[in-house]
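Here the complex is missing one protein chain, while the rest keep their positions.
We just call them A, B and C in the order they show up, numbering each chain from 1.
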Amino acid sequence: MRRIDNFKSIIDQYNVIFFDAFGVIKNYQGLVPGIEKTFAYLEQQNKEYYIVTNDASRSPAQLASSYHKLGLNVITPDRIVSSGMLTKEYLDLKVQGGIVAYLGTENSAHYIESSGLHTMPISEVNESNIDKVNALIFLDDEGFNWFEDLNKAVNLLRKRTIPAIVANTDHAYPVTVNSVSIAIGGLATMIEKIVGKEFIRFGKPDSQMFMFAYDLIRDHRPVSKKEIVMVGDTLHTDILGGNKFGLDTVLVLSGNTQPTDVETRITVTGIVPTYICDSAVVDLGGFNF
Amino acid sequence: MRRIDNFKSIIDQYNVIFFDAFGVIKNYQGLVPGIEKTFAYLEQQNKEYYIVTNDASRSPAQLASSYHKLGLNVITPDRIVSSGMLTKEYLDLKVQGGIVAYLGTENSAHYIESSGLHTMPISEVNESNIDKVNALIFLDDEGFNWFEDLNKAVNLLRKRTIPAIVANTDHAYPVTVNSVSIAIGGLATMIEKIVGKEFIRFGKPDSQMFMFAYDLIRDHRPVSKKEIVMVGDTLHTDILGGNKFGLDTVLVLSGNTQPTDVETRITVTGIVPTYICDSAVVDLGGFNF
Amino acid sequence: MRRIDNFKSIIDQYNVIFFDAFGVIKNYQGLVPGIEKTFAYLEQQNKEYYIVTNDASRSPAQLASSYHKLGLNVITPDRIVSSGMLTKEYLDLKVQGGIVAYLGTENSAHYIESSGLHTMPISEVNESNIDKVNALIFLDDEGFNWFEDLNKAVNLLRKRTIPAIVANTDHAYPVTVNSVSIAIGGLATMIEKIVGKEFIRFGKPDSQMFMFAYDLIRDHRPVSKKEIVMVGDTLHTDILGGNKFGLDTVLVLSGNTQPTDVETRITVTGIVPTYICDSAVVDLGGFNF
Partner (left out) sequence: MRRIDNFKSIIDQYNVIFFDAFGVIKNYQGLVPGIEKTFAYLEQQNKEYYIVTNDASRSPAQLASSYHKLGLNVITPDRIVSSGMLTKEYLDLKVQGGIVAYLGTENSAHYIESSGLHTMPISEVNESNIDKVNALIFLDDEGFNWFEDLNKAVNLLRKRTIPAIVANTDHAYPVTVNSVSIAIGGLATMIEKIVGKEFIRFGKPDSQMFMFAYDLIRDHRPVSKKEIVMVGDTLHTDILGGNKFGLDTVLVLSGNTQPTDVETRITVTGIVPTYICDSAVVDLGGFNF
């Protein structure tokens, strides 16, 4: 049996902490109880930290605001790296003009807009404007009619040879303690298989997410990968991606991976975290501080 | 370049003809023009024929009736082998009692019902009856709310260890000359991947479809596979399945496979039909009859 | 926790028993201890039985002989249905003349030969005879040089549009209590992916294996699928295949599936056997006979 490590002792050894959001800082009920102590400790110790999240449903400002509403005011927009940000960077660099059709909420599309690009829900694509569509983005599983619009996405990609970008690689996400919802990444994979084309995906475990956060640090100071630890609840996104990028990794058991099957899951997948902790909560009891 | 064969000369060499339906006998506009001549010829020559189709949306009686409405009265229910029939046989043999939840139209489910089995649209599955659900069937892409009911299917399979049966393996089907719709087989594959379980699929290229038709003949007389030829428009269902079952095969160019890329498609997939014909229409011009 | 059933009570309810070979009747050390009692009981009760095995390394006569050497004399060649037999039937029906190139031992190829067909180890295919090669068969993981001949198989399939037949779908097989070997099915899947063509596979869980055994019975008497039970040690071949064909199924814990993880494996895969037994050994203790 693998040992359970003390989270505080771990972060004491690193200068920068990357956190996954869902299952680590928050869950479907709100904040993970006690997580505010972790951020208070990080602030006190002058540690740098970032939220690295597969989420393209909202802008960093809106994501930060959602933490503030839960009482976690230290999470500012500049602390957040989302797969939506990578999608926006891709569009800025690679799509010059025209329409970007999307599947998702209006809100998710608003953030993607930039000079020269016009976003349009796929429901509004028609014979008169289809030739101006230069990309299709999969942003969120909400905000559209699945039957109408998924079929429309298939036919758009059959008619136009344009890049299809998946802004969230997750196939499902938890909505209550016992149930999940199909995520936009799952819908996109179905459509990719039907049309037979190769889609572009942004999100963990892909290195580009970690690189984006890494570059945010390097913009203001030199940093080595050895100073950084990635904290996540999911082996095949957070831990696999962190390991591959060369970071040390902490698997926490407060989300996707259960204490009862952590050992089996590690053996079966071959994805090994550097550490395992019950949660990312720093316990500042008198005895250990 | 491969030669194009004469369809009449081919069927003259066989006693039994298996036909795919869509792209061979009918298309999105109705009957393939002239196909009634083929069936008149088969009747006159006392050839046996069957329609072998990936379709679980209707009963054989209803499928036959749809041909009658188009003016093709010779297609009787006993001539039809559908993936829906295999699903029904599976349920009869393997599911004893309880509820069979389904995704599809009411009509598609009606045919599946049999003594002791109660079908129920997945939308009606709830906390009070979920423990009585003993199978989930994917019948048709219509008749349900994709957003609500696909998510419900995922959670049903996470809570209950029951067989999931896919009654149509196609991932998409044509609806107009230029557009397709996502088929129930495509939706089922997405859900299979999300829940990580192994689904049971009925439909070409699987041998069970061909065996079912083969057994219909053997019920009344001995037959060798060498007497049968399979006619279809799709390499990876009709031709691959027919070849694997040991039948000679005819690829017709009136549906999925275009004359301009038939050569490339055969080379790329490695799926080689015994013959290639423009269509399954028998040309009874004076010179060759 | 699922109940463990008594094997004798189960087979008492059926007229025909299909057995997987490896992990059920024999293992890497020889016969499963006590299995001879099972066959003595079946003979005494006049039950019909067949061995349904993914094995193309030897002819049915040689497979039967291997049981005789172990002391199990009741297993006669006509009791054996192997994936090699399906491969032979395919070649007889579908390949008219020319050379059949193969990967495997000379012995495995000898059985496949028939009038008009000439088998040739792929190592002997060269510029002068390559145009006469009309099929490639994957028979066994032994009998050839992996480096030379796997590369040669890739290039043969790039140059010739011919069927590639995989006569054993297994990807690995046990050789000692702790180690496995890569099987010809695993090598074939790698080559299929590299050349991008669609191969033809014979072996469980495919229905064609079960149909072949089912037809052997029907050749001499009518039989219903309800009279037959399939006994195997592997969920995704024996149990999935048996279930799909409409048979009741027994998972035995004497091979691939361990008692400690049978519950997890069933839940994770969604493949549910009708019964679970420790082994296929009939215990004829005084109290129950």
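As a working rule, a residue touches a chain if its C-beta (ideal position, glycine included) is under 8 Å from a C-beta of that chain, and two chains touch if they have at least 3 such contacts.
The shown structure was predicted, so the numbers you read here are calculated from the model rather than taken from an experiment.
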For the full complex, which residue in C:29, C:128, C:179 or C:260 touches the chain that was left out?
-> C:179
Selected from A:48, A:140, A:170 or A:206 as touching the chain missing from the view | A:206
Over the whole complex, note the residues of chain A touching the chain we left out.
-> 89-90, 93-94, 157, 161-164, 195-200, 206-208, 211, 225-226, 236, 240, 243-247, 266-272
Against the hidden chain, chain C presents residues 145-147, 150-151, 154-155, 158-159, 171-172, 178-182, 186-187, 189-191, 193-194
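The rule is simple: only the chains that are shown with their structure count from here on.
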Whole-Å gap separating chain A and chain B, where each centre is the average of the chain's CA atoms = 41
Mind checking the centre-to-centre distance between chain B and chain C? Centres are C-alpha means, answer in whole Å.
-> 28
When the C-alpha atoms of chain A and chain C are each averaged to a single point, how far apart are the two points in Å?
-> 45
